[in-house]
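The complex appears here without one of its protein chains, the remainder shown in place.
Now for chain A:
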């Protein structure tokens, strides 16, 4: 994989290549123009219009470019990020909720999908087709249908609480419980209010103690749902990647005496790095944009603990006629996603294997001291 990424000689070849005749270039442009025009008309221009709206006082009447609409600088952004009012608190709350959601969903769904992929990829498994279909099934079902199903399953007297009661557990009032998981755990140890250092200071209108509340019980139900529905999709990506891996490296590792566990962590997983990057990136973007589950499910309740930036953007614009703020929230979300994706790219980039790790495998690098010790 590393070899193909580096693509040796590609840069050397480029200057030798003859430049394509001009007419061919024009033909190329003509062929891509339908896509460009459609993308521009329905994607690029609306995005630019939204950007303008986020800096304007447009009230939703007529075109945002009409004479009565004024440029008001960063006022919308200021109200959201440092206004001290409800807009700031709502944005802070929604970012808090969504951050916890991403923090839990992305790693869990990646791990679960990889685990499922490895399971159903095994040649010895009987009825592989059945299991693959079964695991993939939630992904092809409409998210609205699943949300409604979830509301039934996780209602106070629903199937989940019934199942829990067989184990003597008293299930929570899932979609109506605003308590954060971290706060609940603190509560077990008798800590019900945070230290003044955390409760007195706020960021984006939400106290640090509340930032650390963890996802509410209601949000946890959504987290379970996200893992349930999207793991199947990503499982498919992992299966495709696993089937592309050559058996020779595995066999070589077996010959070297690596056991199954070592082969997975040292041979299979590193080779899956490009797929892992795809899955994590898609997961990150998808989870930050969660909207339809909230819209059909809870609409932000209980106590705004399932409010997300996308849903807040929608309600600010369509519900409160605050179009500028709604657009500004969308761009703040956009910046968060871009920054996190770049960060993740940097973390997952191909690195040279460190000397310390190399030492375990390369005899020439083994330090003299360890040799002496082994003698």
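Criterion: contacts are C-beta pairs under 8 Å (C-beta built on N, C-alpha and C of every residue); 3 or more make two chains touch, one makes a residue touch a chain; residues count from 1.
The criterion applied here is as follows: contacts and distances are computed from a predicted model.
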Name of the absent chain as recorded in UniProt (options "Hydrogenase-4 component B", "Na+/H+ antiporter subunit C", "Extracellular solute-binding protein" or "Nitrous oxide reductase family maturation protein NosD"): "Extracellular solute-binding protein"
Option touching the unshown chain, where A:24, A:61, A:199 or A:244 are the choices: A:61
Chain not shown, touching residues in chain A: 40-41, 44-45, 48-49, 59-68, 85-86, 89-90, 155-157, 173, 176, 178, 300-304, 317-322
